[in-house]
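Chains shown are a subset, placed as in the full complex.
Chains: A, B and C, in written order; residue numbering restarts at 1 for each.
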Amino acid sequence: MKAAIVTFPGSNRERDMRMALTKVNNGKPPVDVWHGDSELPKDIDLIVLPGGFSYGDYLRCGAMAANSPIMQEVKKRAEAGTRVLAVCNGFQIACEAGLLPGALMTNASLQFICREVNLRVETTASQFTQKYRKGQTIRVPVAHHDGNYTLDADSVKRLEDADLVAFRYADSLGNVAASTNLNGSVSNIAGIYNAKKTVLGLMPHPENATDPVCGGTDGLGLFESIAESLS
Amino acid sequence: MGLSKAEYDLVLEIMGREPNQVELGIFSVMWSEHCSYKSSKKWLKTLPTKAPWVICGPGENAGVIDIGDGYAAIFKMESHNHPSFIEPYQGAATGVGGILRDVFTMGARPVANLNALRFGSPDHAKTRHLVSGVVHGIGGYGNSVGVPTVAGEVNFHPSYNGNILVNAMTVGLAKTDKIFYSAAAGLGNPVVYVGSKTGRDGIHGATMASAEFTEDSEEKRPTVQVGDPFTEKLLIEACLELMNTDTIVAIQDMGAAGLTSSSFEMASKGGMGIVIDLDKVPARETGMTPFEFMLSESQERMLIILKPGSEPQAEAIFKKWELDFAVIGHLTDTGRMVLRFNGEQVGDLPIDPLAAASPEYDRPWVKTPPQKPLGRVNHPLPFVEALGKLIGSPDLSSRRWIWEQYDHLIRGNTAQVPGGDAAVVRIEGNEKKALAMTTDCTPRYVFADPVEGGKQAVAETWRNLTAVGARPLAITDNMNFGNPERPEIMGQFVGAVEGIREACLALDYPVVSGNVSLYNETNGKGILPTPAIGGVGILDDVTKMATLAFKLPGEAILLVGK
Amino acid sequence: MKARVHVSLKNGVLDPQGKAINHALHGLGFADVADVRQGKLIELELTGALAAKPKAEIEAAVKDMAQKLLANTVIENFSVELVG
């Protein structure tokens, strides 16, 4: 696997991501790409848009980063089928850039939320999640202020019909209910795929659940799935 | 401008003439309680600050201790009480920003934030707004810069109704051979300004922090500074990148009293003089005066002395991070600060009398009289009911709703999250080891008996660190007291310092940094004396860390101690 | 009856958002933007007894709301406008 992590001004979980990717890639770290670059290395097969507060989350989360030079190149690569993993602020950037449908608004509580949540794996028919079981619940932390996924009802239906919902906020038994809706997201959605399932965007931080001492290992499955499918 | 008659006479003597407005402004902030520690210095000197593992004690931007294997922990706690009362969100946010700069200016990557908060009575009209604003502000800044907020404490008491306490602490990690200090050196070396532009924010913040509150303090509103965590994040990355090159002679953040205190302190420590061209200072607004440039407390700015010829290399780094960079002056050997503006000299002051040799007071104090013993307390309630009431009380109830608003996991090294006795943060690069950290103080104990209360605060941090399995190493303190010109308040301060001293000596647990916030009063009523202590310790094997949850049914519960 | 409250930062108060937007617009090639300030526009739908009152009284009530909640008068100014 040859992964690249894009750093925007204000990105701050790029190194958490680097630790996780290095772990599943035989100790080989991903390459770092700068927001001002207009090209990515040729042989990259995974692009990661990491978490953080790009441009301070000013105006709208992800809006300014979505317009940076590197995003033109990321869009081109994504169209050509290169895998993109967009986490938290990365998810916001991907939506703003049109790589994924919908928008991420302020949490219904209007507060930043940092806690471990249960996610139900909605599909394993993807090269991001094939190492999980369908319907499995995993414990992964969230840390965001604007994770309230918003999309019109027809489009949500289309996502569901095409098996493009990746994760939902659930309880520990995998029940998805209003009471397990962390942030007001439509249909409890925590993560989605693009139509070709080559782009995954999600609010939670699987990269912070890859270590038995800090946060547990439930997020490893995602990185192992990616590494396996790209090796 | 906050100088007493005697102090003004001293100004005249030092200057040998009437100072102009800029010079007088500089005297006034440099000799403010906040910058000069004039009431507290005498007593702070009595604290134990040495141990074989102390690399740098009080006097620098933060304290530095050796944690083995070539690593150092750098930490400090600082207050932002008055600004947080006036504008809780921005006050708390800029408090976090300020303490972060104190730590990364020494070469450390900040790895954890903590806080110690005191609010008025929960049913006081302002409390809810203040709590919510302060918590949002701490989270808003810390979450954005990407430093986990891992521990803290919160108390409520009516004495804080008109004067809340917001103390923020940062812990950073550095290599022991890559620590940066603030003493200026090298005749002719360039003095460089980096970070955000200067606006008219917070002019006279430092003097405000040293004045008692009155009802009309709300009039002082426009001096509020607004924090920009986005710029701070860029500044952290740019400074750490610069520190990887061999270009820095000295570096210091611009905190309270901005350009004035940073330039005077750097020059004084290095025994140098400085010439500053104020026209070169990046300005956010038009028409700013020398007085405003020198006294502005705009946030997210640093002052650096570079090695000669390294300006282009340094500038390239700050440009890459989209920050301002300007050579604003150079070092001289005159021991004087010369300020120029529009081709004219607008100020000329000796450095030492304003910095190292500023006034020092031995304020009168009286010993706090012993309290009457409480006597026997009858239990007014059945045990279970009493327990429920205690657990539900504002001072003891769960703080989860607060710490869930802080990103306590970012960087992936938080081995023990808030909710336990101390937070545990793994040391990156040496992942078997971890730092443990906590903040503690019980102000009502200090009020009842300053000496015992001071001891207790230190001992509580010690216990919390040992409870997670760490070896306690050193503390930072934040001394929050009322008006030191009143002997009974000064007596509380003296007593608390004495208690801290005794506990630190007994535990071989030195003080490596700290901060004093006096004049915490509203209309003549002081707060409970609150010497907040931040303790740091080390775990050699993080997998042996202890947590407070009961693990298995049937296991014995032991009570130890007396 | 609708009311609009425009909340903006006081002159001289740092506007990090505006600064970042300005920067981003330049990056997009809009070089002739000299300055950007971001404020809020809060639209209130009023009903009941209040909506039936004379304009001056409605305005006073909305100003009261702005003072107490909608604006942070430490760093923000506000203005009130009644529509329809």
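One rule holds for everything that comes next: contacts are C-beta pairs under 8 Å (C-beta built on N, C-alpha and C of every residue); 3 or more make two chains touch, one makes a residue touch a chain.
In this text, all values refer to a predicted model and were calculated from it rather than measured experimentally.
Stoichiometry of the complete assembly recorded in this file, written with the chain labels shown: A x1, B x1, C x2.
The working rule: only the chains that are shown with their structure count from here on.
C-beta contact counts were set side by side for A-C and A-B; A-B has more.
Separating the centre of subunit A from that of subunit B, both taken as means of CA atoms, is a distance of 36 Å.
Residue numbers of subunit B whose C-beta contacts span two or more other chains: 228, 230-231, 322.
In subunit A, the positions touching at least two other chains are 55-56, 58. Note for the complex: subunit C touches subunit A at residues 16-17, 20-21, 24, 27-28, 38. Residues of subunit A touching subunit C in their complex: 55-56, 58-59, 63-64, 67-68. Note for the complex: subunit C touches subunit B at residues 10, 12-16, 19-20, 23, 72-75.
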